[in-house]
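In this view, the complex is presented without one of its protein chains, the others remaining in place.
Chain nomenclature is as follows: A and B, assigned in order of appearance, with residue numbering initiated at 1 for each chain independently.
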Amino acid sequence: MSTTRTITESERAEILRPPGLRLAGVPVFIAMAAILVLMLAVPVLTDIRFYYLQVTILIFFYATLGTAWGIVGGYCGQHSIGQAAFVGIGAYTSTLLYMKKDISPWIGLFAGMLLAAVVAIIIGYPLFRYGLRGDYFALGTVALGLIIYELTNSFSTLTGGSQGIPLKYENNPWNFQFQDRKYYYYIGFVLWLVTVTLSYRLRRSRRGFEMLAVRDDEIAASRGGISILRAKLSAFVIGAVISAAAGTFFAQFLLFIDPGTVMSLEISVQVILVAVLGGMNSYLGGTVGAIILVPLSQFLSSRFTQSPGADVAVYGLILIFLVIFMPNGILGLLRKSPRWRKVIGW
Amino acid sequence: MPPMFGSALISGLVIGGFYSLVGAGLNLIFGVIKIINFAQGAMLTIGAYLTYWFVITTKLDPYLALPFVALVLAFFGFIIQKTLINRVLGQERTSQLLITFGIALAIQNTTLALWGPDIRSVNTFISDKTFEVSGIRVGATAAMALLGALIVLLGLFLFLSRTRMGTAIRAVAQQADSALLSGIDVKKVYAIAFAIGSGLVGVASVLIVPIYDVYPLVGEHFGIISFIVVVLGGLGNIQGAAIAGVFLGVIQNLFAVYVSDSLSTAILFFIFLITLLFRPQGIFVRKMRVS
Partner (left out) sequence: MLRKVITVKSKVSRIFALIAVIALAFTVVPSSMAAPAKPKEVRIGLLFPTTGAFALLGTDQMTGAEMVLKWANANGGINGVPIKIFYGDSKSNAAEGATAAQRMIDNDKVDIIIGSYSSGIAQAVMPVAQRNNVILWEVGAVSPTVNSQGYSNFLRTVGVSKTYAAADYDFVTKFLAKKLGKKATDLRIAIANNNGAFAASVGDAVNDLFVAKGLKVVAKEVYPSTSTDLTPLVLKLKAATPDVLFLTPDAPDSLLFWKTAKTQDFNVSALVGSSGIGGAGFVAAFGATGVEGVYDVEAPALASMNTSGLKSRVADLTAQWVKEFGAAMGHPCAVHCGDGIGGTYTLVTDVLPRALRTSNSFSASAIISSASKTNIQDGGTPQGFGVQFTGTNSATVGENTKAKSVIMQWQSGALKVVWPSNLATSTPFAPMKTWDQR
């Protein structure tokens, strides 16, 4: 942020103002509210094909994960490459409790979130403690993802191994199961909205500022009296807990889980992709990224059904070009404007 | 030495040799350019296909493809660094990681789209030979692989320590800014480091093909294991990586024989995690660090 001229008082005040949506102005605000209402209304009022709702559910899922990743990677600058581990922990905890102990997945949801928090602390504490370079954290999360995957695969008597677990279905809302799958759409919607709201509020909170300070300059942050360990750890734990919740949701929606579906490295990378494309520094980055990438991936795979591999290859190329030509993501385009910068909480 | 232990040990050394080669290449790239290269495994796949097509078109022995494959991959690595990664050096680490991941996706699926998922095999003149010493058996292709890995790694050490370019690479790895000030073309050195790292993978792929055959996912698992090698050996520590690769191979096979085969991959990841948590600088002495 180097400028060649001194900034005026008003600009200074502008910079120090906390980010906020209301800066966007009334028309945008109304438009956003209208979109939310529309999203709620469409499944009820129209005869929409479920495929589109299913793709939207995938958007909610990845938007939630991308937003959660944004808290760790965007706010705090700690780039996790093992987020799928937490998705898997959430999915497997609730599913195993449900299938083996008949405990409602609604309770399992919180059990999974709790377990994810514990694992995040166990892994995160030593990694952050020594004040190591970010690369170690990235590699550590890769290791976490791989080890959870292999263990789930290997201890098949408990986890079903690579054969996975089909969930029993009995149309009981208390068991997180619904005859009408529109409910999954609404649950996904709530999950996403809660996550974005949380991320937004975090961004405006003191803890959020601490995370940003740590990301931008650890030494300065530390001199300013911020506990770096606390900032990083809380970001990591929040990201893990949200991801676990998304995992439980995904398991209930699919009614089947196996390690490849809920805890593979591909998911971890997909999540990063979503966040980076949208703009990871913003609480809306994950959402924007998912809105583009999920339909794109669907489009490519329906386009190239006759030439296997071509869609994923194209996906890879698009990824490369995006990173080179749009490195700050789509929302990053707005960061140069003082006003919009505040709106998106860059 | 009981034959079972001996065979497990020797086979561990061989598989470890592969880990060392791929890992040393990754570590060179990591140490110099400071990026985590997710495309390492995919490069191995390309190398395997190049070897296969070399054999099919020339009818020569696959080992003769070595200079060709190593050079092509080195060139390929050079181009990747020059045209793609050098453009995003100023950005977040994650951007670079995503680029390499994008490259991996593109490579793997292009091979799938072009040549299909079939498994292809090639045989060399020593495919049928086996050495046996007091009940311990080792295939000639495996022995060749170990020997090849050893020679190439030694060559790499000598290159890095004895040549001007090697010194430049180490200088850039240690302090890119100062290297720039002293007149080194840092971006060019980056590209050369990436080329060498990829060339090592090319060597590995030629040695691997007679043992593992050729299919689109052949490199994937080696790519992942090379991360472990890098961490265990110490980030940027080439010698450490070489030793760590062999160490991991031996551990993996002894663990598989005497404890649990089904957890023999998990144990590697476990070592990975434990190292990161408790001895992140790597477990080996720090010589020949490029960073």
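In the analysis below, contacts are C-beta pairs under 8 Å (C-beta built on N, C-alpha and C of every residue); 3 or more make two chains touch, one makes a residue touch a chain.
Please read these numbers as outputs of a predicted model, since none were measured by experiment.
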item: Candidates A:94, A:141 or A:154 - the one touching the absent chain; value: A:154
item: Full-complex contact with the absent chain, from B:109, B:239 or B:275; value: B:109
item: In chain B, positions touching the absent partner; value: 4, 7-8, 11-12, 14-15, 18, 109, 112, 116-121, 123, 130, 137-139, 142, 211-213, 215-218, 221-222, 225, 249, 252-253, 256-257, 261-266
item: Where the missing chain touches chain A, by residue; value: 28, 31, 35, 38-39, 42, 46-52, 54-56, 58, 150, 153-154, 156, 161-164, 166, 168-169, 181, 250, 254-258, 260-262, 264, 266, 288, 291, 295, 298, 301-302, 305-306, 308-309, 311-312, 330, 333-334, 336-337, 339-340
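Everything that follows uses one rule, which is that only the chains that are shown with their structure count from here on.
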item: For chain A paired with chain B, centre-to-centre distance based on mean C-alpha positions, whole Å; value: 32
item: In the complex with chain A, residue positions of chain B that touch it; value: 30, 34, 36, 38, 84, 87-88, 91-95, 97-99, 101-113, 116-117, 216, 224, 227-228, 230-231, 235, 262-263, 265-266, 269-270, 272-273, 276-278, 280
item: Complex contacts: residues of chain A adjacent to chain B; value: 73, 79, 81, 123, 126-127, 130, 132, 134-136, 138-140, 142-144, 146-147, 150-151, 154, 265, 269, 272-273, 276, 280, 307-313, 315-320, 323-324, 327
